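Shown here: the complex without one of its protein chains, the others still in place.
The first chain written gets the first letter, and so on, giving A, B and C; residue counts start at 1 in each chain.
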Amino acid sequence: MSSHDSILRVGMVGYAFMGAAHSQAWRTVNRVFDLPAKVRMSLVCGRDEPKVAEAADRLGWDGYTTDWRRLVESDEIDVVDICTPGDSHGEIALAALAAGKHVLCEKPLANTVAEAREMTAAAARARESGVRTMCGFNYRRVPAVALMRQLVAEGRLGEIRHVRAAYLQDWIVDPQFPLVWRLQKDRAGSGALGDIGAHIIDLTQYVTGQSISGVSALTETFVRQRPLPAGSSGLAAQAGGNGRGTGEVTVDDAAVFVARLDGGGLATYEATRFATGRKNALRVEINGSRGSVVFDLERLNELEFLDATRPAAEQGFSRILVTEPEHPYLDAWWPPGHIIGYEHSFTHQMRDFVEAVATGTDPRPSFADALQVQLVLDAVAQSAARSAWVEVEKEGAPVNASGRGGGPA
Amino acid sequence: MSSHDSILRVGMVGYAFMGAAHSQAWRTVNRVFDLPAKVRMSLVCGRDEPKVAEAADRLGWDGYTTDWRRLVESDEIDVVDICTPGDSHGEIALAALAAGKHVLCEKPLANTVAEAREMTAAAARARESGVRTMCGFNYRRVPAVALMRQLVAEGRLGEIRHVRAAYLQDWIVDPQFPLVWRLQKDRAGSGALGDIGAHIIDLTQYVTGQSISGVSALTETFVRQRPLPAGSSGLAAQAGGNGRGTGEVTVDDAAVFVARLDGGGLATYEATRFATGRKNALRVEINGSRGSVVFDLERLNELEFLDATRPAAEQGFSRILVTEPEHPYLDAWWPPGHIIGYEHSFTHQMRDFVEAVATGTDPRPSFADALQVQLVLDAVAQSAARSAWVEVEKEGAPVNASGRGGGPA
Amino acid sequence: MSSHDSILRVGMVGYAFMGAAHSQAWRTVNRVFDLPAKVRMSLVCGRDEPKVAEAADRLGWDGYTTDWRRLVESDEIDVVDICTPGDSHGEIALAALAAGKHVLCEKPLANTVAEAREMTAAAARARESGVRTMCGFNYRRVPAVALMRQLVAEGRLGEIRHVRAAYLQDWIVDPQFPLVWRLQKDRAGSGALGDIGAHIIDLTQYVTGQSISGVSALTETFVRQRPLPAGSSGLAAQAGGNGRGTGEVTVDDAAVFVARLDGGGLATYEATRFATGRKNALRVEINGSRGSVVFDLERLNELEFLDATRPAAEQGFSRILVTEPEHPYLDAWWPPGHIIGYEHSFTHQMRDFVEAVATGTDPRPSFADALQVQLVLDAVAQSAARSAWVEVEKEGAPVNASGRGGGPA
Partner (left out) sequence: MSSHDSILRVGMVGYAFMGAAHSQAWRTVNRVFDLPAKVRMSLVCGRDEPKVAEAADRLGWDGYTTDWRRLVESDEIDVVDICTPGDSHGEIALAALAAGKHVLCEKPLANTVAEAREMTAAAARARESGVRTMCGFNYRRVPAVALMRQLVAEGRLGEIRHVRAAYLQDWIVDPQFPLVWRLQKDRAGSGALGDIGAHIIDLTQYVTGQSISGVSALTETFVRQRPLPAGSSGLAAQAGGNGRGTGEVTVDDAAVFVARLDGGGLATYEATRFATGRKNALRVEINGSRGSVVFDLERLNELEFLDATRPAAEQGFSRILVTEPEHPYLDAWWPPGHIIGYEHSFTHQMRDFVEAVATGTDPRPSFADALQVQLVLDAVAQSAARSAWVEVEKEGAPVNASGRGGGPA
């Protein structure tokens, strides 16, 4: 690698919601964690020059550009961080890998399986020159999620019988909410399914160390016409359009499916933007033969754990406040009970990514891991389209030989 | 009807778990509610004479018999209450109806659609002579459930977008738990699906006033061989068998399915006896365009309600303690905050049944309502067997013209 | 004793809220528990003949009287159950003891220490003839409370450092709520302090096995004039008076105090009828050197327990659903997860009382236990009146030699 005196010079493409979250993480990671390399926030890229200039100043980047090709090819950049909508992930990542840059790409890896496969192949080739790649399923780095993973890996849950996963939001319940890019298939690939369904697919496969083998799904678009947006903004767009009429919503508002895990368990999944009152409720419950765990992203500092080997009269779900120095990532933060927030998952992601790049190891989730999520998403979409049970396609090599790893060392 | 000076003489068949719960309710109903008829606990029936004699004495029945035919044909009986396993519901109910008795039958109505259909037809014929029939989906009578129903009926949730229902138990996680009748298809019809899945199907259709139109399901039997039981007991059998070997579990341990409601919403359902740590967790969340509700049977005195028409800064799920005199059934009980329990749902059921019989109106859920639940169960079983989407069969007449009613007056 | 072939013939004085709760318990106790004696609900007493006649019929008593002296002296009565306001407890109990009846007296034992002392002395004398006495602190019989007591007794909490107890209600927040007897000092003795404060004093002393040694208190009456009530009813009176003007509230609306336990711990107590939104929130948290417990009467089927000897990464408050057969009283009820309610605490109280009377042992809490609670209440009232620290007076003998016992065998 070209880590110039253990400095990693980062170039980030995109500066909206994800870009802001990544910036906060890049800025913080060396202040909190003791790492073998220091991050320099070198360059940020966006299409609108005044806006990207303002963003560079506000978010703390040394410079900006409006040409992502200039960024990925620059000699002054070691890492390319891709925070754009899914339709441009492939093109940017392939160019960055061709230029020998390490790549951190937001999820979902791509809008199609074909693209994801191409990116995964390119990553495998680049790896031979020491180039590292990672997909940004940041919730793996929530300490309570990493703790769930540990408990499962240690056998504390026994055999996994049930996964119950839902990612519930409500930001488009109002039919006057405009037709932002996330509601357009050509930009976003899919709706709730790829945006938030991808998270619970990855998270539950990561935690259980198992893969989804087949699915039966339903999807629905409850509001099919929406006002055209005044600008091009994303999640934060205000209700009400630009007065120039309406357009068609071309993605799913909600997706639900039942699934089998390759370990024999049954699972239910739900991703929706129409769960009125649920703002960012990623909820997972896993039941095993020896215990159970429950997690809710709206209370991300907590994990409920039931140990069925305890005496019957004392058994119950324990609310573990995951803020102890014994918990993943937490020894670097505040004293016990002083909680952390959403953005910390990105700081932890950057910690693991920087460490992997600096020490020449492969960060997880890999592009191959992300491709497998894409295959599940594809099976869900096919199942919904055909009202049929669909087996998840398998890639040649076992994606997760060591059981879907990727947490803190 | 033959209500002999407003006395209803009840004969109950079966005296195990359900029989004990019904007895407590029959004994209590006139002590708490002011009703147009008085209940007399006349006769209880069971096959084992010493045991039924003991039960009659303990549970407070005036007499007992070992012959259910004698009971249903007795001139001293006005109401037959059927608390046996599902395989005998049909025969007893048909005989009771033929003898002109009002019938309260435990759920599920029958083990097969054919039987349920026959019972429903018999009920319709008997109704012409003023005979009343009802199926015992007692959870409709939990005050918080009745309150949910009211909120939906008043339009407080708007259009229903999502139903998320699970009935989670864990009493057979231990592979040494014996092969009791509830694990045998010939006795129980099905496993978790019919036993507890039936409850969430009925409850959610009742609350939403909508029917499930189609399903896609998976079922699983995690433990396929179990020790033979020492006795013939049911739910309460102790772990460990009789030393005479093992037998095959012929029902599902768990069933999961996605469904469409006829109003356009998406739903997920799960019924399992393998949710380690969940004892009796019937959980329902319903999201509508104007609000949401959440219920958990383990905290049955509470209902969470989110009213999305409130100002954004104040919105949240309100934990309503459903113990106010303004709440269904509660004006007859204790002061606010003094909670009630599981058994009270039966007392409320008896209240509604007695009132309907005494006033000559039709109690709900009717046998027709229960048949429709059976049709859903059948669709689920078929879907699981064929790995396919299955539409729920419709009976001729609209079962719930007035929208699946049946709560307190 | 005169238990006529193991029949206990009960006479109850008072038939309002407490009378209804006791009736439900007397009616149920032999149906659920296997006991060495059977209860007969013989006689109920009230001053208003039509009302007591109606109550006797509705609540299931064999007969009624308007003369409590006739009841306590009747040869047809073995047990006198006192459910009247506190100002008549002493007179009735003394007469019942003089007539050789076993006495169950509602809490608080009396309105004054002097009266409580006289009753305790009479109980001690009557005991020599085999007469049993008990005070009705029913919350000791909530299974989760009994479980707390067990955990403390087994040393699972270690040394007790903190007790944090509050009993919060809100039924008189409305200044138009009328001046019912519970707001009159001559009838009720005190307000929130004696009515609900007595419960948390008894409960925390019972659970910890320690006594309160001194207190510093504040009391307040927020609404000092209220409409006169239309009738004489109690808790359930409707807001709004009789139009005949207002009267003075002569009791406390709220009492708060800090206390020392004789084992060295610090405690805070609060009893109030002005905690808007809290209906019957008796909340207790106890912290010891090895663990902690938390209880809330509005969720009386649950106990939170933290075991500080568990590994740090797994510690958390476990929500124990106290419905297992391993839990106190629960093997007689429903399967796990099927919750019980407020009234069950009375059924359990009757179970323990009947068992003690039938086996010739002393039930707890004794009148002496209740006198000690009265001494604490008196210290609180004095402290509030004098704005001073007040030591709790001690009676001669150690009240709780074996550490404040009294739970299920």
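We take it that contacts are C-beta pairs under 8 Å (C-beta built on N, C-alpha and C of every residue); 3 or more make two chains touch, one makes a residue touch a chain.
All values derive from a computational prediction rather than experimental measurement.
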Which is it among B:Arg9, B:His327 or B:His344 that touches the chain not included here? B:His327
Sole contact to the chain not displayed, among C:Lys38, C:Arg127, C:Arg164 or C:Lys185: C:Arg164
The one of C:Ala98, C:Val258, C:Ala332 or C:Ala358 in touch with the missing chain is C:Val258
Kindly note down the residues of subunit B that lie in touch with the hidden chain. 147, 303-307, 311-321, 324, 326-327
For subunit C, which positions touch the chain that isn't shown here? 161-162, 164, 166, 168, 170, 173, 216-218, 220, 222, 254, 256-260, 264, 266-268, 270, 272, 274-278, 285, 287-292, 306, 308, 315-317, 387-389
State which residues belonging to subunit A touch the missing partner chain. 17, 21, 23-24, 27-28, 30-32, 58-60, 169, 171, 235-236, 278-281, 297-301, 321, 323, 334-344
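As a convention for this text, only the chains that are shown with their structure count from here on.
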Could you work out which chain's C-alpha centre is the most distant one from the centre of subunit B? A
Nearest whole angstrom, what separates the Cα centre of subunit A from the Cα centre of subunit B? 42
Give me the residue numbers in subunit A that touch at least two other chains, ranges are fine. 306, 315-317
